[in-house]
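Working notes, structure below.
One protein chain omitted, others in place.
Here the chain labels run A, B and C in written order, and each chain numbers its own residues starting at 1.
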Amino acid sequence: MEKVKVGVIGLGRLGMVHMEHLVTQIGEADVKAVFALDQAQLDYVKQNFGVATYTDYKALIDNEDIDAVFIVTPTGLHPEMTVYALNAGKHVFCEKPVGLRLDEGVREMERAVNDHPELTFQLGFMRRYDASYKQAKELVQAGKIGDIIYIRAYGIDPISGMESFTKFATDNDSGGVFVDMCIHDIDLIRWFTGLEPVETWSLGNTIAAPHLERIGEFETGVATLRFANGMVATLIGGRHAAHGSHVELEIMGSHGWIRVAQEPEKNFVTLFTDAGVVRPCMQGFPERFMQAFLDEKKDFIKRVQEKKQGSITMEDGIRALVIADACKESAATGKLVNI
Amino acid sequence: MEKVKVGVIGLGRLGMVHMEHLVTQIGEADVKAVFALDQAQLDYVKQNFGVATYTDYKALIDNEDIDAVFIVTPTGLHPEMTVYALNAGKHVFCEKPVGLRLDEGVREMERAVNDHPELTFQLGFMRRYDASYKQAKELVQAGKIGDIIYIRAYGIDPISGMESFTKFATDNDSGGVFVDMCIHDIDLIRWFTGLEPVETWSLGNTIAAPHLERIGEFETGVATLRFANGMVATLIGGRHAAHGSHVELEIMGSHGWIRVAQEPEKNFVTLFTDAGVVRPCMQGFPERFMQAFLDEKKDFIKRVQEKKQGSITMEDGIRALVIADACKESAATGKLVNI
Amino acid sequence: MEKVKVGVIGLGRLGMVHMEHLVTQIGEADVKAVFALDQAQLDYVKQNFGVATYTDYKALIDNEDIDAVFIVTPTGLHPEMTVYALNAGKHVFCEKPVGLRLDEGVREMERAVNDHPELTFQLGFMRRYDASYKQAKELVQAGKIGDIIYIRAYGIDPISGMESFTKFATDNDSGGVFVDMCIHDIDLIRWFTGLEPVETWSLGNTIAAPHLERIGEFETGVATLRFANGMVATLIGGRHAAHGSHVELEIMGSHGWIRVAQEPEKNFVTLFTDAGVVRPCMQGFPERFMQAFLDEKKDFIKRVQEKKQGSITMEDGIRALVIADACKESAATGKLVNI
Partner (left out) sequence: MEKVKVGVIGLGRLGMVHMEHLVTQIGEADVKAVFALDQAQLDYVKQNFGVATYTDYKALIDNEDIDAVFIVTPTGLHPEMTVYALNAGKHVFCEKPVGLRLDEGVREMERAVNDHPELTFQLGFMRRYDASYKQAKELVQAGKIGDIIYIRAYGIDPISGMESFTKFATDNDSGGVFVDMCIHDIDLIRWFTGLEPVETWSLGNTIAAPHLERIGEFETGVATLRFANGMVATLIGGRHAAHGSHVELEIMGSHGWIRVAQEPEKNFVTLFTDAGVVRPCMQGFPERFMQAFLDEKKDFIKRVQEKKQGSITMEDGIRALVIADACKESAATGKLVNI
């Protein structure tokens, strides 16, 4: 098959991961151009990967001979960039979430996706590609744990990232802990159960990082979700974990439970020292999900080649955003919110 | 010091544990008499332990030369028995919870306790005596994990106990999952934090045991508790665990987390078989808390000898009951409930 | 049944454990007298437990109205004390090992035991009473892991005990790492397999504690044992563990493996801190085996009452000593030694 010619839009931490994967590990992709605002980043990729560089994403899309774009910019830019790319006839891989809230921009993005069924659109909920979640999903579907009673999901970033997050959230609208962090687990819960929550009571606090109050962010958010069949889910998002990047998910079923990553072991090393028995931990989500980040792109590229739609849809993005938005509203008002 | 002469009121599963501990492992206690309704049980203890037996608890209290009673009967009987014993001048060790709900009986019990400061009263929240919780409490108090952000507590009985629970709850008012099960963790959360929750949204379902709906019981209950300082707690009570007795508690702090019993390992055995790496699990709370059940009684007996008040008070019992009651109300109405 | 009147001979760390167990937790035993050389120890037990005290063990045996003695003195004294007690008509519970080497004293002790079949003799290989080893033994016997291929056993004391051990071993003949430490695992291997090793190559070093060389002690000993059917065992004894008391045993079978205590978790607490995921460890064998120390005595007392022989015999003691001696000889000469 012919290689898929791509452009990468955005070169932040995650953009660089995608960039390097596409260049060095995905033979079927051929990176032609990148967009970023930072000249140092552009120089770096020009020098190391020999690709064209742009500081105007529209120019990249208009001028380059590319088939697809990877949109890895701040969330607020996802809708307009997706719309522009689709209208220009490019396949789109867009990072999560689709937008900061369910506004007209996101609705327009939805329309653009629907108007271009001939183009592959895929959303970056990469956890669906993780080997552990995939095994969990298989176990659930095979009925190994019976009916699902309760789900608990933690997505808690390491405290070591607090400073850079504070800077980012001061300059940008992060979306808040539910939209920015919990949305991954919202997607996973929808994926595992096939169900939609109907009501939430959500709460947030800044106990571990009082300075976040000034910029209107919760450090920790706790969302309780009710489903129509009685199932309940608890989501905990946060940015305070002393030990590392703690992304844990548990599914309680009537015949068994599945717990994914109850301890974020970095590798197979166990230390026996005067501190006790110690397992070193993962320090960031890229480390935890590197293979999933790679596999989601391989799959997208293959789907483009095979003229198939993406595995994770705009509808998935909108549903997750609606739920995260409801959590946000509940946490802001202190009230129960229907979803 | 002189031995403390005691009567044991109630000989169910837990009553028998208390009985055998008192006779065989607590040298400072001298069991004189027991009360039960079941003649076979009475015959068994008469024969094995040579104590006087009663089918009328008042007669036991009135006739026997005892200093203290252990009340281990169905919860609904705790208030009247405690009142009767205190008024007869007996020290009282009473199993949790103080009652099924905060009614006049419990208020009368409270007055009786307050009217008899000369008598030792202690409530059976035995988990406070468990070595792991004690270490957790010490770590919290020493500031090792910083300020508490969030607490999660599971108290989930093994599915193997479902049949006997169903029988019990058909014939008796169990109090429901929040009052019967979660109350232990409610007490622990108060103990760890020194704080009281101010609001709850609680939910319940019978997904794993639909037959419980007929007797008005939830199989699983999920209570989200809000505290005035922003702290949040999630309690999960249930009776469906396929693997054993899962009593787990986690405290997230601003500088570290503590997790107690994330896996209910039965002992130190690990099996490596074609099923994978397997840790056998505890099958019941008596196994998990046997030492705590012993230590709480040793401490009570010592306090009686030293004319001290009990370590866990009537106030602790009432506060926990009020919270559990609020969870129950919320789960019944689907609304937020102030506590 | 009548209580068993006992004398405790020796009040070191382990003697005190036995003493307190007998007084406070074993209702069927009645401690009448103790022997020790240290007056402070004697004063302590006299005051706290109200028992007669002796600095001459023969006087204790001759003068006191006792049925049984617990011998918890330095190993070198076990033979003569056992012989004296048996000849005086007392049941004997003797700590392991039976002696420092297979000399005439041990042979005399063996004859005394054989000459007094009417008296209960039991050796203190308490690990056979540990719940984890008992479950392992049941799994082996039930054929759950098939035929045994290989056994690995670690018995490594915490480095925190190095100073007191050095003092002890300077003043006393400890027996060396194989006789003093590995003998527990030698006994367990015999118990699990029912087989005797036929040859050994053993090695020792003082890498972690060079000062031990001056007193003729190995810090770490490694014994490889060959069995006639091809089975192999490796024993590691030592005194250097930074993290705690590491007593681990693994049985590889043709259909599965059993590992006991692969991590010496102190309790159910897991800490998630900037050091990683940490399990605090046990700091000494009394903590690890407290229940086994209690249960072996309960069983011995019951056997005395029921006029049965002890569960762990003089023959067990001699076989274990012969094997440990062979390891010692191999480590001293560097040669293969037939057992």
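Heads up, the rule we're going with is that contacts are C-beta pairs under 8 Å (C-beta built on N, C-alpha and C of every residue); 3 or more make two chains touch, one makes a residue touch a chain.
Everything quoted here is computed from the prediction, not taken from an experiment.
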With the full complex in mind, choose from B:A68, B:C281 or B:I318 the residue touching the hidden chain.
-> B:C281
Have a look at C:D103, C:D147 or C:E315 and name the one touching the chain we're not showing.
-> C:D147
The one residue from C:G238, C:P280 or C:G317 touching the chain left out of view is C:G238
Residue positions on subunit B contacting the omitted chain are 159, 241-244, 246, 263-265, 270-281
Interface with the unshown chain - residue positions in subunit A = 23-25, 27, 131-132, 135-136, 139, 144-145, 255-262, 265-274, 280
Hidden partner chain, residues of subunit C it touches | 146-150, 152, 201, 203-209, 219-220, 222, 224, 226, 229-232, 234, 236, 238, 240-243, 252-257, 262, 335-336
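Rule of thumb we're sticking to: only the chains that are shown with their structure count from here on.
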Between subunit B and subunit C, two touching copies, which fits better, same or different residues at the interface, with half of the numbers shared as the threshold?
-> same
Whole-Å distance, subunit A centre to subunit C centre, using C-alpha means?
-> 57
For the pair subunit A and subunit B, the C-alpha centroid-to-centroid distance in angstrom is 42
Two or more other chains in contact with one residue: find those residues in subunit B.
-> 255-257, 262
